[in-house]
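Structure incoming, see below.
A protein chain is absent from this complex, but the other protein chains hold their places.
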């Protein structure tokens, strides 16, 4: 089971999380993965930015807030009345971790820099704090528990800030570190989001990575199920901030979940599912604020009705168009070289489309990747651009991407027409469309200003709204 | 001016063509390019196939038919009553050319083979026959004319069967060969469809290449205009065999014409326009059966209303889907390598689309290119396929491609919705869609059985029908 | 056992070959592979060239010579006195084959062309003639024998003129065609040099390919040994025409033999050894003019003294130098792209060397490949050459390549010094040198005029001369 930031957001939430944990723990062995308390990761990152910028005052205020938040939480969870010794031990632990953090940010302050390895080390302290408190609280409630830094369990490569797990080594570490605890009926409280390299340097899996931590551990331990506790009732048919009548899905397939994540839905990090797919481990996405609600199951296959199941949207995308100039380089060759360049720059393609005698082609990427993509393209085509064999890539950032996702969609007659009519009724122009043969996704690029209305219109047209 | 096969289809048609020619010739210098008489090219190709297969009887029948057709035409054009000497000269010329052809097919018969260079040489005889007759007829009508083999004028590379012109050399040859004729007011009757390598070996520009011959000559001679005479009233909003109420367009842009041709419309070979674009030479597509009708102008730019201008369709397409298997090779890299392979195999991409976390991508090509494409892909990915890093490419040939084309299309709100709704009203499933940012085309793949209805429905929905 | 052209050069030689065959056949099953009679392949190729050029007189003379040669051979092998019926049968066979050839060349005459598939079909007739005669003679001597066209046995790809065997299919065909003959104690006389595609069209393995035919069959039949009968006493330490005191080697390894062949020694076609290496089948290279001499064994490994074992030379080589111009493209990238181009053009690299801050690199190829190589390089670097990012490749054809080959060479102290001193004593300048780490070859490029003296000097210095 994994508890996200809001599920660890206060002593009250931690109590609930502990209760949900012990309920399951009574029936079968459980490992939990915890995020930092809500807003703590942002606070840590902000502190490091302030340190880099030399803002010592702001930094001190942050450190004070950090200390206060965790002290207060400890005191509420472990009242001095009944748990004086436990409280003291927890507070000592909290202070030691914050001191470790302070040391790092002071170094950054002196250097005016925020190097990645130190950042990874420092940001993991948020999870270490919450794991410490959760373990202490569970103990105080009679459940034997131990806080475990994922740096001891999850082995990763050395790409600081965005590490990739090494599953074989992780499996061995998990057996060595968590196995003995489970045998002794001690419930491990593992920090989310982080790991360490083969030579022990702390890494992070990237933001949103606590889900990933949980799925890595589920796979490494051959778990029966993975439960992801969040603050929403499950995976929804659309972002409820955009679409008020979006509703929770009972079940979706891995493939749909991955598409949703890929297309911008904030449910599960795209990489989260990979370790589970291989072992067919089902996932429950549940709300820790309303645990009685069924949530959404993510499973290999479902017997549901066909048609679209959800609509997602991404605001921060860019559309890049590339076109040869003259016949010296063929459009297909150009496309091949451009894709090779994007691959080398590690840019994720959201969609690509091309149809023309002019062999112009265009692709959608995240705006965050745009600079990197353009630089690599410019390097790749330096000579061709300099002499006009390739036109200057055109970039359009006033673009939003929406995607309609669903396993049975292709069988649904008239769907494309209804979707595009729905969008056009809102007077929104469609800029580009990509739908492939075996896809369960139609990707549609529209002007940014029309994105939200388009999502609402499509959601309604596809009958996804709750009753 | 260029006269296609049907415009050269009989002595009657040749008389009309001659009249249309002399009308213009009275006003300004004219060069005409002629195709073989209708069905003659097919007869020549069939003869060569029979020769290769050893079918001597069928071959003899073909040769007899060929002789009869041209003899008869000569006799009608140049009646022995009034033009006895001219008739005899023309018949001698016809017999000499057919003897040349016979020699080649007999060689093929003995070899059981049909090598490309000999094929190019032999097939050009169709045009040489019609040029000979047209020139003789023009002379008999008082217009000085000379039949000119394009092998003397159009220089090409040595890709037999599908040669590409070498413009600089062609320009020089045209000045040297046609210049003196024009100076002497002799009207050149140039054979369409063929050319020759720099060392003089005959080549052909590929089928439909007579239009290309005409545009190459127009560019090489800095022509004021190019007139393409066919058997239809101009470029139409759709194939009239599929869409009875298709109508003739007044004018379209080069870009639209190229898109139409690329997407399968049988108007102008895609390559035809390239030589004209550079010099901005306007083209008239006119009907030699109804020369009084205005025809369609193809021009750099038009001031027409926006929106779709035409719908085309291609039946013989194939959709190929490629997908990595596991993470050893990234989808983007795979796409890059696949495109590189297609480029090396000289396969024209009709459309490409991709949108998925799975990085599956699919592309549409002509079925004629499918074998070549698959072979090259299999060679490129031999190791990856053998060990399962890439899934076996999936091929779907039960696919038709329709394309909606028009310069002003992107500004037309709701167009995509109306198009897709129109298709879905016919209960036709859409398999893939590709629309790029700067495109004037939406390409849509549907099941083959639904293609015709889809074209009709879209044509109607876009208001393209005549009144 | 394989008998080359000189071993099949006359009725006298055919008698000897038959005797050598029956001697072995008495002890164990034998399959023989025969080349065309010496000079016959050249006569066939020359006939086809004359046909293409329209030289009917020369062609007729060739056909007469071809007929005379084989008729005469038949008559001597099968005297009418004792073998009248056999002689008649053989002459009928010869005439039928020559008629088949005549038909093809007449087709070429008519077409003025020499297409590859027909060439492959026609040139195989040389081997079919010699196989027919050899089988007839063996029968006349009491050995049951059957002429077998390799087109029925060796399956190849469809690269006419230079086909590659498909071993699995060949193995099946060999079992189906040769198996029953061997069971019935009928000695198969297989034509060398040719095969057929999976759909039965005749192909050739390239010149010198009879050795390859033999090694393919040896592998397909799991032969104990392969004997290659030629007109020399074995593999020599150098070309005896250049080095009078060159001597025959007792044994060399597969690796050495391949290096020798690769570097120009006319012993075994480089590809010949590949099928044998896998099965470890030893090869004897023996002289059919002096069968009592031991010949040279080619084996996986030998226990011989280290040091150089042979010196080879190639006259028809070209050295190409490539160099970036300025820093827009790195030398390493340039090298990578150039090699990719050479691979695409299927050019065999004899040697490559580079050492410089300027990142100039140069490579040696056969002159026969030069045009193809340069064309591909020019296509690959069209833009870079046009704008001066890469210097025009420099080509030097006044170059000869000599290679010193030997398994134990690297252990031999002072060898390089002795070799280069020996060359310099002859006042021959060394242009380029390539010796790699794990090599058994040192490749040295010198001016062409010095090549022969250099070979002699190195041969002597390395103590390779016979006593």
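Going in written order, the chains are labelled A, B and C, and every chain counts its residues from 1.
Assume a residue touches a chain if its C-beta (ideal position, glycine included) is under 8 Å from a C-beta of that chain, and two chains touch if they have at least 3 such contacts.
Keep in mind that this is a model prediction, so the values were computed, not measured.
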Which residue of C:335, C:390 or C:455 touches the chain not shown here: C:335
Contacting the left-out chain in the complete assembly, out of B:144, B:279, B:315 or B:387: B:387
Hidden-chain contact residue, picked from the options A:29, A:58 or A:117: A:117
Touch residues of chain C, complete complex, unshown partner: 255, 258-259, 261-262, 270, 274, 319, 321, 323, 327, 330-333, 335-340, 342-343, 347-362, 394, 396, 403, 410-411, 413-425, 427, 429-439, 441-443, 445
In chain A, positions touching the absent partner: 103-104, 106-113, 115, 117-118, 344
Residues in chain B touching the chain absent from view: 328-329, 382-384, 386-387, 389
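Please note the rule applied: only the chains that are shown with their structure count from here on.
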Chain A onto chain B, rotation angle from CA fit, given as a multiple of 5 degrees: 180
Approximate Å spacing (C-alpha centroids) for the pair chain A, chain B: 53
Two or more partner chains touched - positions in chain C: none
